[in-house]
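Excluded from the complex is one protein chain; the other protein chains are retained at their positions.
Showing chain A:
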Amino acid sequence: MSDATLKPVATAAAGAVAFPPEAALAPAAGEPAAAVKTTRSRATLTGRIANGNLIGWVVPALIVVIWETLARAGYLQPNVLPAPSAIVAAAIRLTASGQLPESIGVSTLRALAGFVVGGGIGLALGLANGLSRLSEKLTDTSLQMVRNVPHLALIPLVILWFGIDEGAKLFLVALGVFFPMYINTLHGIRNVDPQLVEMGRIYGMKQGELFWRVILPGALPSIFVGLRYALGIMWLTLIVAETIAAESGIGHMAMQAREFLLVDVVMLSIIIYALLGKAADSIARLLERLSLQWHPAYRK
């Protein structure tokens, strides 16, 4: 991941634009900026399209239509770029055979397991190092050093250690997810408005209450930036790991299809990855919206 996550949240979010793009919406941690209100007309369809919910789908839909038209007109070779309808047919075929649901299940489970382990440790260490100078002095330097090793560079080593079974993928995903969670949590805690913390003390809040009522909510916008960034890394790592070494999952399905020159299945795998990534990000955004309601940037 890039150094951008070390900068103040707003900049960190801008740095995280590449993956996932929506992270740019993440707000600054301190006093929220004035709410930008857009007038919405819910009544008309044009209103709803302009509203942003549907407008985003216009271009992809157009691309699919053009793609299908070109394929049917014979401009695209089926063994290079199959038509969308062929990919849908492959999806139906593989769903019926049970291979697709099983692969999706296996991959999702892997992703989540790695995410929970790596993200959990990242969150815990970020909180610990944000709250305790001692803990930070003890671990931060070592963590920053390890951070400079691209986790995907460890693949050969990981294969030597774990072979190609589940341990390898869990380890890689957890490692990839760890740093964005750790750094953004740490950053969030550090940047909680010290005036609010002082206010809490003046009003007699004890450590526990101060943490739950002031520090954690203040760090939450930044933690969410880390979470969404981590989700992006999670899928990326899993795709690479499954493509290189796996005996099940979507990556494995794609590699098998490649051997049999089933381009439609390869395309399907790519699309499934994209959809899973999108779904994970949407869930994270929903959680973000629900827990950051107080923030003008998330208010409807």
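Here are some notes:
Throughout what follows, a contact is a pair of C-beta atoms (placed from the backbone, for glycine too) under 8 Å apart; a residue touches a chain by one contact, two chains touch by 3 or more; residues count from 1.
In this text, contacts and distances are computed from a predicted model.
The chain not displayed here is annotated in its UniProt record as "Sulfonate transport system ATP-binding protein", chosen from "PadR family transcriptional regulator", "Oxidoreductase", "Sulfonate transport system ATP-binding protein" or "ABC transmembrane type-1 domain-containing protein".
Across A:128, A:170 or A:214, the residue that sits in touch with the chain not pictured is A:214.
For the chain left out of this panel, the touching residue among A:57, A:75, A:161 or A:294 is A:294. Considering the complete assembly, chain A touches the hidden chain via residues 31-32, 34-35, 195-196, 198-205, 209, 213-214, 217-218, 220, 292-296, 299.
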